[in-house]
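For this depiction, one protein chain was excluded, whereas all remaining protein chains were kept in their positions.
Each chain gets a letter, A and B, in the order it is written, and its residues are counted from 1.
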Amino acid sequence: MSLELLLFLILALIAIASALGMLLSRHAVYAALFLVLNFATVAVFYLLLNAPFIAMAQITVYAGAIMVLFIFVIMLLGTEVLPPSPVLPWQRPLAFLLALGLLAESVYLLFFRQRLTLSLPATIDPFSGPKAIGQALFTGYLLPFEITSILLLVAMVGAILLTRKER
Amino acid sequence: MHFSEAMPAGFFSLAPWIVFFPLLGLLVNLIFGKRLPERAIGWIASLASGAAFVVSILLALSLREHAEGTRVLLAEWIHIGNLRLDWAFRVDTLSVTMMLVVSGVGTLIHIYAIGYMHEDVRFKGDPGRYRRFFVFFNLFIVAMMILVGGDSYLMLFVGWEGVGLCSFLLIGFWYDMDTLGRPSWANSNAAKKAFVTNRIGDFGFLMAAFLMFWSFGSLNFDEVFAQAPLLAQAMPGLVIAMTLFMLLGVSGKSAQIPLYIWLPDAMAGPTPVSALIHAATMVTAGVYLIARSAPLYVTVPAAQYLVALLGATTALFAATIAVGQYDIKKVLAYSTISQLGFMVAAVGMGAFVAGMFHLVTHAFFKALLFLSAGSVILGLERGHHHLAHATHHGKEHDPHAHAEVFDPGDMRNMGGLRKRMPVTFWLYLIGTLALAGIFPFAGFWSKDEILADAFREGYQAVYWLLTIAAFFTAFYMGRQIWLVFFGEARHEAAAHAQESPWIMTAPLMVLAALSVLGGALNLPGLHSLTSWLEHTLEMVHPGEFIFPVAALSTVLALLALGLSWWVYGRRPLVAGQVDPLKQAFGPLFIALENKWYVDEGYWAVFVNRYIALARWLAEKVEWAFWHEWFHDTVLVSGFNFLSQKVLHLRLDRQVVDAFFDGLATLTGRIARRLSPLQNGFVRSYALMVLSGVVLILGYLLLKG
Partner (left out) sequence: MIPLAWYIALSAVLFTIGALGVLVRRNPLVIFMSIELMLNSANLAFIAFSHAFGALSGQVFVFFVMAVAAAEVAVGLALIVAIFRTKHTINVDEMNSLKG
C-alpha cells in the first residue's frame, strides 16, 4: 500500500463521513459545517487530481461564498428542529432502499462490468494550471463564459426581487 | 333522281324561308304581341303565312324550268360515322305541291281566323287568348313546312311531331271548358286523346325509321329509295314490315282505322283549327308520307294492297258514321276521315297522283266546308247573344248566365239559315257539291280519278267500298244542307242568326272558287298534275277517264242527294222531332249515332284494361307490394332490426360502447388509484425520480 493510496483512503473516509454527518445531523448548522468539511476534502482531491485552479475555486466559491450564504440564511430563519413527520411514513425506508440499490448498481458497474483499470498519477502538470484554464475559458469557451455571467446577473436580480419586501 | 349539290338555280335558295317567314311571324307576335292591337296580330300571322305562300309560288316557278328539283342545305345536323343527316330542304314537285296547299289554304284560314277568333274569344269570355291562337297557328305552319320540306325521314319526323304538338295545343285551346263553354276538362281530354292516339302512330313511324336505318344505314329519301328495290328482292319481309309500321303512323296522323278515333274529338278546337289542321293539311301528312315513300311501297304489292283496303274500309266506315251525327262539325270530321280514306286508298293502289289530286281538292272544299260551318256556328252564337241582350237588356250582359245551355253546333238547333245567312249558304252549297262529287266541281274530278284507277288497276273490293262510301258522302252532305239551311228555324238563336263579316266570307269565296275550279289541275286528257308530279314520282302514269265509272258515281251521288231531300227536305224537321232515319231504322241508326260504339269498344278492350292494369300496378304492385310490404315491412323492419337489435344493442351497446365505457371506467379506476401519488410533496416526487433512475439503470445493466 503506497502513500498515495493511504492518503486517498483517509481522505475518502473523511469525505464520506462528513457527507453522512451532513445527512444525519439534526441541526442545519451542523449540517452546514459537515458540508464545509466535505467540500474541503474534495478540494484536496482536486489537488491530487492535478486541478489546482478548481481546488482553489472550490474553497473560495463553495466552502466560502455558498456555505457562508447558507449559514447566513440559517441565522436569518433560525434553526428549526422539525418534529417527526406524520406524512409520507414510507418515504424514509423506501429512500434508503433505493439509495442502497443505486449504490449497489454503481459498484457493480464500476468494479464488475467496466473494469476501469486506468490508474491516475498524483503529479503536478503545469499545463492544467490556472493559466491554461484561463486560456481555455477566454478562447474556446468564451460564449458559455459570457452566458454564465448573464446567469449570475439574473440570479442576483432574481434573489433581490424575491426577498424584497412588498410595498 | 339526282340533285345537284351546286348552287341552287332560280329561287330554290329561298326554300328555307318557307319555314323562316312563319317563324318570324310567330316570334314577332310572341315578343311584341302584348302591345299590338288584335287586328295587327292577326295580320302579322297572316302575312307570315302569306309570305311562305309567295315563296312556295316562287319555288314552283323555278321548278317549271328545273323540274328535277334540288336539295337546299341549311345546316349540318347529325354526322355520325356514315350517317349524315342535315337540315336540308328537298324542293321537288311533290313537296312544293304540299307547300302550296299548306301555305295557300293556311293563309286563307289565317285571314278567316282574324275575324272568327275576334268573336270566338269574346263569346268564350277570354280575349287574351287571341294572340296565343295565332302564335300556335304560325307554329303549325312552321312544323308543317318542315314536315313537307324535309329531305330525310328524320326531318319529316320533326315536322310530324311538331304538327302533332300544335294539334294538341290547338285542340286544347279552350282547355278549361267543354265545347259549349262550360267549365270542364272535356277539351283538354280531347287534346290528350289526340296526342296519345298519335303517339301510337308515331311508334309505328319510329319503328319504320329504325328499320330503315338498320337496313339502309340512312334516313335520307334518296339513299333509302335507291336501295329499296334491292332489299325488296333480298328480304321482302323487311320492307313489308317497314311499310306496315309506316302505315301505323299514317293511320295515326291521317285518322285511319284503327286510330281515327281522335279526329272527331279534335273538333273541340276552334273551327279554323279544324279546317286547317284537322281537314286540309296535317291529317293529309300521312297521305304525303306514303306518296313520298312511293318508291318503297311499289316494291311490296302486298303492303300496297293492305294500305288500299284499309283506306277504302275507313272511307266507308266513317261515311256511315257521318250519317248519324247531329253536330255540324262532327259530320265534317267523319267526312274528313272518310275522304282521307279515299286518299290513302289511292296512294295505296299506286295511284299517287290521284291521291295527291284528291288531297289538294279536298283541302279546298273541306276547308271551305269547315270554315262555312264555323260561320254558321258564329252566326248562331250572334243570334243567341242578340237574344240574350234583347231579353235581359239592362239587367245582365253575361250570356253564360242562361240556365239552358245552347249548343251552336247542333244541327237540330238550326234550320232555315238560307235566308238569314245567304252568303254562307251558297258557299256551303258549293263545298257540298264539290265533296259530293257533282260534275263539274273539283271533287268530281279527283274522286273520279281515284275510282277510275281502282277500277282499272283491278282493285275490285276497293272500288266498290269507295263507290258506296261516295254514295254515303253525298247523302250525309245533303242531309246537312237540308237540316241546316232549309225548313224553319228550330231554335230562337237560328231565327236571329246573323251573317258573318267580309273578313270571314272573303277567304271563303276564294276557297269556293278553288273548289269549283280545282278540278282543272288534272283534267282528263290534260293531266297537268300528273306531268307535274311525274318529275318526282317516276312510276306514275296518267289516269284514264272511264265513263261508266264517272257516270255511276255521279248517278249515285245525285241519287243520294235526292234521297236526302226525300228524307229531310220534303218534310223539314221541326223542333224536338226525332231524326226520320231513326224512326225508320231504329237500332241501326242509334248505332250510327254512337259511332258504331268504337270508342266504347276501345274503352272496354284497351282503356279499361289499361286503367285496370295501371290501377293494379299502382295499388297492388307499387303500393301494396313495393311500398307497404317491401319498403315498409321488409326494408324498414329489416333496417330497424339491423340497426336497433343488431347494430345498436349488440354491436354498438354491447361491443363498442361497452369497450369504451370499460376503457373510461378503467382509466378512472387507475387514476383514482394513482392520484394519491400526486400528493403534492416534492420529496415524494423526487423519490419517484430516483426509483426511475434505479430501475432504468438496473434494466440497462441487466440488458447488458
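Please note the rule applied: contacts are C-beta pairs under 8 Å (C-beta built on N, C-alpha and C of every residue); 3 or more make two chains touch, one makes a residue touch a chain.
Treat the numbers as computed from the prediction; the structure is a model and nothing was measured.
> So that we can see where the missing chain sits, which residues of subunit A does it touch?
Where subunit A meets the chain not shown: residues 2, 4-5, 8, 12, 15-16, 19-20, 22-23, 28, 31-32, 35, 38-39, 42, 45-46, 48-51, 53-54, 57-58, 61-62, 65-66, 69-70, 73-74, 76-77, 80, 82, 85, 87-88, 91-92, 95-96, 98-99, 102-103, 106-107, 110-111, 114, 116-122, 127-128, 132-133, 136-137, 141, 144, 148, 151-152, 154-156, 158-160, 162-163.
> Just checking the interface: what residues of subunit B touch the absent partner chain?
675, 678-683, 685-687, 690
Here, only the chains that are shown with their structure count from here on.
> So how far apart, in whole Å, are subunit A and subunit B when each is placed at the average of its C-alpha atoms?
About 116 Å separates the centre of subunit A from that of subunit B.
> Name, in rising order, each residue of subunit B that touches subunit A in their complex.
Where subunit B meets subunit A, its residues are 679, 681, 683-684, 687, 690-691, 693-694, 697-698, 701.
> Show me the residue ranges of subunit A that touch subunit B in the complex, using the header's touch definition.
87-88, 91, 94-95, 98-99, 101-102, 105, 108-109, 113
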